[in-house]
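Every protein chain except one is present and positioned as in the full complex.
By written order: A and B. Residues from 1 in each chain.
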Amino acid sequence: MQQLLTYIPTLPLIGFIVLSLFGRKLSKPVIAAIGAGTVCIAAIISIVLGIAFLQTPPSGGAWQQLLWSWFKVGTLTVDISLRVDALTLVFIFIITFVGALIHIYSTFFMWRDADYARFFACMNLFVCSMLLLVMADNLLLLYLGWEGVGLCSYLLIGFWYDVPSNCRAANKAFLITRIGDTALLIGLFLLFKELGSLNMTTILQQAPGHFAAGSSTITLITILLLAGGMGKSAQLPLQTWLPDAMAGPSPVSALIHAATMVTAGVYLIARMNGLFLMSPVTMAIVAIVGAITLFVAGCSALAQTDIKRILAYSTISQIGYMFLALGVGAWSAAVFHFFTHAFFKALLFLAAGVVIEALHHEHNIFMMGGLRKRMPAVYITFLAGAAALSALPLVSAGFYSKDAILWYSWSAAGGSPVLWFMALAGAFITALYSTRLMLVVFWGEMKTPIHEQPNRGMIIPLLILAFFSVTAGFIEWPHNMFQVTLFADHVQRVLPETLMKQNEPSEALLQGIAALVTLAGIYLGYVLYYGKSGVRWQQSPGLSATRNFLFSGWKFDQLYSFVFVKPYLFLTRINKGDVIDRLYSAIAQGSMRMNTWLSVSQNGSLRMYIVGVLAGILFIITLQLFL
Amino acid sequence: MNSAQMVLLVATVLFTLGLVGVLTRKNVIFMLISVEIMLNAAGMAFVAAGSKWQQPDGQVMFLFILAMAAAEVSVGLALVLQIYHQHKTMDVDRLKELRD
């Protein structure tokens, strides 16, 4: 089994190499076969691997495969070495399985694009980097994957590079995540300085002995790691890049900006749980960041009109839930929410892609409408996704994962009623905007004619994802219903168990409140947006200031532009000519000036020279006489 | 005032004459002649000094100056000829090509 590990990231890598070198010479079916095929095989391998893992868990809880020694300098040894344990397995499964579905979908979605090969090359490279990220056994290899996914995200957001705004969005995504990445890198330096190793197993083993719990060093390290995670996972205050990242093709948004890459921060924190647990301060910060982010992004989603931007803000919000869960110590709940979220959010993005494509690249939801009858398959799958997103009780996967987070945000050791209340408000908002999205896009009257029906090849992945969006939650039931906790049992081989408080309100009560709030959100959405009232509500002048504020994502972009971008541009612009160079130019100019002055004496008149010589002689004689 | 001083005085007068000639004349040939006068003044001073100290060095120096003056004049005149050929003038004030 262990030998199979290598193939999982290698296959997409081969796809990338072949496509990037020979992509222009291959025909489209061949490109599609290579691009999607490699990921599909990787998915099959990872499923095989997963089954083997569940049947006969490897000794030590992980498979390890050393490829080669990357470098060894002084006391630092870094290997290119893969390690798969229970947590990684979940991520591998999502990356390859959802990735394969999205690749299949893309073969049809991108069919008419001239740069077919480039698209699949980048997608394959992404899958490879993401797999390396989660399979790395040391932090530097993780960082390699971490930057690799950033690169692919950059390349794919700016895939249609001839539109300047796409390139700006790509740059923004890369730069903002880069800020987080740099913080992560500094965290690695500090970790290495303290522990002398970058191997994750070693770090987790040695950390409890080396650091005092709650000491400032461990807090600093974890905050730096957290900053890296915040950049990649678009958490406040580094969230502004994700809505703009929707400039990329829809499959890219589905794979990178919903299902996999943006959850890298969740993976990092879950993987480094031992470090985070030692710093209560950081844990609290993680929870607070998550809570604030889920609320802020949810509100922004309410005001958007672009279908993909709604989904983008909802992604930020859902990752906020995962951070909240991590922060209160509900490790398995966070990973479970990642698991279900990957299905339903990928589904929503892919379905949105179909809708946008069918309506001549129309992104504005208020220009859509009435698609229920015309695109029934898309309607049904989208409904399944939206139900999961709004956590419709019992019948959607989102309910099971979000309910667990809500419960833990109050009753876990790190939880508090305030966090629970924020999460609850988020759940209400989520239900509201999901309903709004459904009603405005699929109900009402048709505003834009359908340009063509989607290809069946695109519908099949939607159906599969819709199936999982409904059923994926059944593997983990709330404690008070059935004793089915397959998922938690699985990941808790790696992740610590959640510590609970004593004497908390009953789980059933909180569940009931959460379900009621969700239904209330749906009902409010129905009241506000059903029929024509939606447009009226959207245009009501009394709320325009609030709406604009939320529409712009709480004005974070403007703030950053004012605080960082403009001063930076000003600084670079005034110093374009290089002040220091001016100094040297001044020396040169001074010499030139001296030259003009002194060359007056060089007038070429022989007699003046002789007078000069004479004056000199007289001067010397006078000196001799008087001194 | 003894004879040596007299001779030195004459040499000084000669030298000044030459110097003034070099400074005031515009014609290159006259300047050359003035330079010759200055050389002779120097030679005269050497001879006077030689006779004062009863040493042969003064006369040796004079011979040396003679030879040098001859050489100088021959080169100088050749240059003057060339200058005249190229610039059609003997006026030093108009020969300012070295200025730049």
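Remarks
By our rule, contacts are C-beta pairs under 8 Å (C-beta built on N, C-alpha and C of every residue); 3 or more make two chains touch, one makes a residue touch a chain.
As a working rule, contacts and distances are computed from a predicted model.
For the omitted chain of this complex, the UniProt record lists the protein as "NADH dehydrogenase", which is one of "GDSL-like Lipase/Acylhydrolase", "3-hydroxyacyl-ACP dehydratase", "NADH dehydrogenase" or "Glutamine transport ATP-binding protein GlnQ". Remark: the absent chain touches shown chains A in the intact complex. Within the set A:562, A:584 or A:619, the residue that contacts the chain not displayed is A:584. Per the touch definition above, the residue from A:127, A:140, A:301 or A:472 contacting the chain not shown is A:140.
Only one of A:6, A:20, A:448 or A:561 touches the chain withheld from this view, namely A:20. Only one of the listed residues, A:33, A:190, A:281 or A:500, touches the absent chain: A:190. Contact between chain A and the unshown chain involves residues 20, 24, 68-74, 76, 80, 118, 140, 143-144, 147-148, 151, 154-155, 158, 161-162, 164, 167-168, 171, 174-175, 178-179, 181-182, 185-186, 188-190, 192-193, 568, 571-573, 575-576, 578, 580-581, 583-584.
The rule is simple: only the chains that are shown with their structure count from here on.
The mean-CA centres of chain A and chain B are about 95 angstrom from one another, to the nearest whole unit. Chain contact summary for the complex, chain B toward chain A: residues 19, 22-24, 31, 92-93, 95-100.
Across the interface of their complex, chain B is touched by residues 602-607, 610-611, 614 of chain A.
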